[in-house]
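Note that this complex is displayed minus one protein chain, with the remaining chains in position.
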Amino acid sequence: MKVLCFGIARDIAGASEIKITTEEVQSVSQLRRYLEEQFPKFQSINQYMVAINEAYAEDTTEIKSSDHIAIIPPVSGG
Amino acid sequence: MKVLCFGIARDIAGASEIKITTEEVQSVSQLRRYLEEQFPKFQSINQYMVAINEAYAEDTTEIKSSDHIAIIPPVSGG
Amino acid sequence: MDSSIDIQILDQALSIDQCYDYVIHESCGGICLFVGTVRNHNKGEDVKYLEFESYKSMAIKEIHKICLIAKEQFHTQSIAVHHRLGHVEITEKAVIIAVSTVHRKNAFQACEFIIDKLKKTVPIWKREFLENGSYWVNATP
Partner (left out) sequence: MDSSIDIQILDQALSIDQCYDYVIHESCGGICLFVGTVRNHNKGEDVKYLEFESYKSMAIKEIHKICLIAKEQFHTQSIAVHHRLGHVEITEKAVIIAVSTVHRKNAFQACEFIIDKLKKTVPIWKREFLENGSYWVNATP
C-alpha cells in the first residue's frame, strides 16, 4: 500500500510517498493510528485528512491496497 | 445663464447647451418650470436632476448666472 | 484627488492590466476587479452596440466621492475606476473597477459598492442601438 504525503506530512514522513506493508491498515482510522505510531509528529500538527482515490474519506472508510491514498494536512492555497 | 444638456435632455432641447435670458430663473425649481414650459417633453421623461457647479442640487438651491448648470437625466453608466 | 484613487473616462478601449497595475501593492493579499461588458440583449431586445456620453468633469468628481466612501468603509489600499465613452461594441468593456485590500472580503465589498453607486449617481448615459432605432437607457418610463 502506497501513501502520498504532501506539505508538512512529507516533511514528517521524510518522503513524498511511504509504503505500508502491514495487514493491520484496512481503514482510514487504522491508517491514522499506524502513521501516528511510526511518525509521532503527526500527533502535533493540526487535524489532517485522508484522501482515497482523490476524494476526502471518512475515518470509517475502508482502504484496499489498490487504492490511491494520500495524507492531506490542512490546506492553504489561494 | 447657460445650461448644459446631456443624454435625452440634449435630444429634447435640440442642443447640448441652451441659453436662458429671463430673470425669472433664480432657483432649481424655477429652472424646472422654465424648461418644462419651453420643452414640454421634459414632463414625459423620468425624473431628472439639476447640477450646479458639478454637484447635484436641491429644488430649493438658488442659481446665479455665473453658475455652471446642467440637466442630468437618469444616469445609465456602468 | 486622493493619491490612492485613479479615475479615468476614456474614448478608447479600457485596459484591465492598467487598472490591475495601478492597484497592486505588496501589502495586499486580494484584488477584486469588476468588468462591465456590453451584452447582446436587454429587456428582450437584441442590442447592436452602445454609445456612452458623460458630463466628464462632474462624473470624475462623483466617482471620486464614491471611492472616498469605499476607502473609508472598506479600508481599501488603492482603487482604479475606468469608464468608456463613445461607441462600444458587444463584449467590449464599458467599465473596469479594481480594488486592492489587505483582506479579500473588503475587496469584494468595495468593488460591488462602487459599481452599484456608480450606476446610480455618476452622470454617464448609455444609448442602446437596437435593430430598429435607439433609446437612452432609464430615460423614459
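So that you can tell them apart, the chains are marked A, B and C in the order they are listed, and the count of residues begins at 1 in each.
The rule is short, and it goes like this: contacts are C-beta pairs under 8 Å (C-beta built on N, C-alpha and C of every residue); 3 or more make two chains touch, one makes a residue touch a chain.
Here the structure is a predicted model, which means the values were calculated and not measured.
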Displayed chains contacting the withheld chain: A, C
Where the missing chain touches chain A, by residue: 4, 6-8, 11, 44-46, 51, 54-56, 70, 72-78
Interface residues of chain C (partner: the chain not displayed): 16-17, 20, 24-41, 90-91, 102, 104-105, 107-108, 111-112, 115
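Definition applied: only the chains that are shown with their structure count from here on.
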Centroid-based (C-alpha) most distant chain relative to chain C: A
Euclidean distance of C-alpha centroids - chain B vs chain C, Å: 25
Centroid spacing, where centroids are CA-atom means, of chain A and chain B in whole angstrom: 72
Contacts with two or more other chains, residues of chain C listed in rising order: none
In chain B, residues with contacts to at least two other chains: none
